[in-house]
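Below is one structure. I have some questions about it.
Of the protein chains in this complex, all but one are displayed in their positions.
This part shows chain A:
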Amino acid sequence: MGEDGESPKINHSFLRDYVTEADVISTVEFNQTGDLLATGDKGGRVVIFQRETESKDESEELGESGEYNVYSTFQSHEPDFDYLKSLEIEEKINKIRWLPQQNAAHFLLSTNDKTIKLWKVSERDKRPEGYNLKDEEGRIKDISTVTSLRVPVLKPTDLMVEVRPRRIFANGHTYHVNSISVNSDGETYLSADDLRINMWHLDITDRSFNIVDIKPANMEDLTEVITAAEFHPQHCHLFVYSSSKGTLRLCDMRESALCDKHSKIFEEPEDPGNRSFFSEIISSVSDVKFSHSGRYLLTRDYLTVKVWDLNMEKGPVETYQVHEYLRSKLCSLYENDCIFDKFECVWNSTDSVIMTGAYNSFFRMFDRETGRGVTLEAWRESSKPRAVLRTRRIYNGGRRRRGDVGVDSLDFTKKILHMAWHPAENIIAIAATNNLYIFQDRVNAENLKT
């Protein structure tokens, strides 16, 4: 960069804050054991982190548990172009889901808007050495130089992680894929786009079953779209999908081949007092997750998270306000497109705590037993390694305490959309734009140890 007399006056702070669009994390997912954590970004890359195994040393530091380090990075999807429709297909990874581990290798599904890919992640720590016809670099040897024969042997080598695409499930969707979910049967998975849900067999790429189709005969009659879908964690015949109208539909695949007709529909009547121009937008469900027990559903709409009991269709059993103070600001949030943000929600391992993201790098955790929520912040300036996360408060009128953040000073560009909770321990992974934060609950781990 050239230097000139005016350069000291130029404010370079924008360079510091500039984030490459491609580095923005778009999905986070632990595998079933929690040893591996995969993240996908807008540039189509997948980064897998592995938890370091705890030191077996008895004199290890108190509360020392494994940290996550980069295990592998690969390019999952490339930007594509649909020539027939003159449509560019983004390479952004919308979702990653791990398959249950069956052998030494790990498998994960990653999807962009159109194509789902199955990747095999395997380790190689040995390699054969001593070929007769090839030398160490792999060049073919001149036969006349071979004087004796030997048997190649496997020698240990540096650990190498290989990632290979094993299946490519293409051309299954006309609309943008928003969810994938692996079935508990271990053989099938579903993929959902705005209007259809397909069921695939993991070994078959040229065919899929359409199990839900809500596309109207006349597209002008369109009133709702599918926003998320998930298989039940134990029952392989049940799945749920959420809609932009705020309804959840539980479908049983034993009832019919095409599950357009739901077995159960979960919806809450709208509160007429809260009606505004944007009522429809804020009632759209952005994420739905089954509890680990399979008994409850967790949904996220723009301002709340709700817990539903599968046995009760008429309304949620619990509702938690994530950022109710935004209700009066819906118009400005509509203008800057923030109202369309799709937040995810997660359960903890015991289904006693639920977590979801918000703005200003804040995320919220709700304890279902007490009904109370806390606000935490994922921001590197205030989080040093091993620092204790402190709770934050939003100030919106009323008494203001020191450290409270005013509603008007919230940074809406710092949004926490994607997160994951370890399946067994209190470890959470939070994606904040291009940064990944991993928080571990050391205090409780320490108590458990003693």
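By our rule, a residue touches a chain if its C-beta (ideal position, glycine included) is under 8 Å from a C-beta of that chain, and two chains touch if they have at least 3 such contacts; residues count from 1.
The working rule: contacts and distances are computed from a predicted model.
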Task: Protein name, per the UniProt record, of whichever chain is missing from view ("Immediate early response gene 5 protein-like", "AP-1 complex subunit gamma", "Sodium/potassium-transporting ATPase subunit beta" or "Probable ribosome biogenesis protein RLP24") - done: "Immediate early response gene 5 protein-like"
Task: Residue of A:E29, A:E90 or A:D287 in touch with the missing chain, whole complex considered - done: A:E90
Open item on the list: One chain isn't shown here. Among A:D158, A:E335, A:E369 or A:D408, which residue touches it?
Closed with: A:E335
Open item on the list: From the list A:D82, A:D125 or A:E162, pick the residue that touches the absent chain.
Closed with: A:D82
Task: Candidates A:E220, A:E369 or A:D408 - the one touching the absent chain - done: A:E220
TODO: Looking beyond the chains shown, say which of A:F74, A:Y131, A:Y175 or A:W379 touches the absent one.
DONE: A:Y175
Task: Touch list for chain A against the chain that is not drawn - done: 82, 84-90, 92, 113, 174-176, 194-195, 215, 218-225, 227, 244, 270, 272, 275, 277-278, 280-281, 284, 331, 334-335, 337, 340
